[in-house]
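Quick notes on the structure that follows.
A single protein chain has been removed from this complex, and every other one stays in its place.
Our next item is chain A:
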C-alpha cells in the first residue's frame, strides 16, 4: 500500500539562512512522519538534521511543525494526510535554528533553573514522607510532562514576541511552579514567585498550550488558572470565590464517579508541618 509522497523540509543553519527543500519519497503503510525523515536521511540526505530518541512518544525530542502545526513527529501518522498532499516540515518557530529541523532549546533549561527547587520539610527523614493519593493526584498530572516544549513553542507570549522571553517562563515552567505549589510537602510559598518572577501575568489563558500537549495535560485549566487564583487569593475576590465553589462541586461529583475519597475527608496524616489550608488543593 506504499505510495510516493511529496515533502518539503526546511534546510538551513544557525545563520538563519535556509529554504524548503522538496523531496519525493516512498511512504509505507503505517508510518509516521519521523519514519519518512529517517528514510530521507538513509536514501537522499544523509546529513539531514533531526533530533529524536525513543520514537515512542515518551521522550519529547522530535518536536517540529508539520504543516504549521507543532507536533511530535513520532506521533504524527502519515495516514492523517491525503496521499497527494505536500507535507511541509519546519523547525519549531520560537527557538533559534541549529540546523534543519533541530532548534536550540536551551531557553527552556535556563527557565527551569530559575524556578526554585522543591523545598523539603525540615525534620522529616527519608522514608517518613507521608502523602495521600488524593493530594498527589494533581501535581502528578503535571509530572506527566515529557518536556517536548511544544507548549513553550506555541505560546504566543514568546512565539511572536522575542522581547518577552526574559520575563516569561512559559507554560511548562509556570506549570512546574504550580506543581511545586500543589506538592503536599513543599514548604516554599510560590505564589508571588509565579506572578513577579516568572511572568504568570502575561498568560491570558488562550489554552494554546493545552491544545498542543501530546500528554493531554490540562495546562491552562489545572495549572495556570488555579495558580492565578492562588495569587489573588489573599484578597477577597467574588469571582474567584464563585469559581472555586463550582470547581469543588464538579470535583466532588467526579470523585464519586471514580470512587475516590471526597475532598472533605481529612485523609491520613501526611506528615506535613504545614497547616492544612496551605497544603490542600485549591478549594479545600
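We adopt the following convention: a residue touches a chain if its C-beta (ideal position, glycine included) is under 8 Å from a C-beta of that chain, and two chains touch if they have at least 3 such contacts; residues count from 1.
Heads up, the rule we're going with is that contacts and distances are computed from a predicted model.
Chemist: According to UniProt, what is the chain that's been left out of this complex called? Choose from "Fe-S cluster assembly protein SufD", "High-affinity branched-chain amino acid ABC transporter permease LivM", "Sigma-70 family RNA polymerase sigma factor" or "Fumarate reductase/succinate dehydrogenase flavoprotein subunit".
Modeler: Spelling it out: the chain absent from the display is recorded in UniProt as "Fumarate reductase/succinate dehydrogenase flavoprotein subunit".
Chemist: Identify the residue among A:34, A:64, A:155 or A:178 that touches the chain left out of the display.
Modeler: Within the whole complex, the residue contacting the unshown chain is A:34.
Chemist: Going by the touch rule given at the top, which residues of chain A touch the chain that is not shown?
Modeler: That gives, for chain A, the contact residues 13-14, 28-32, 34-35, 41-43, 46-61, 74-75, 77, 79, 98-100, 102, 104-105, 109, 112-113, 116-118, 120, 126-127, 129-133, 136, 139-140, 143-147, 180, 183, 186, 267-271.
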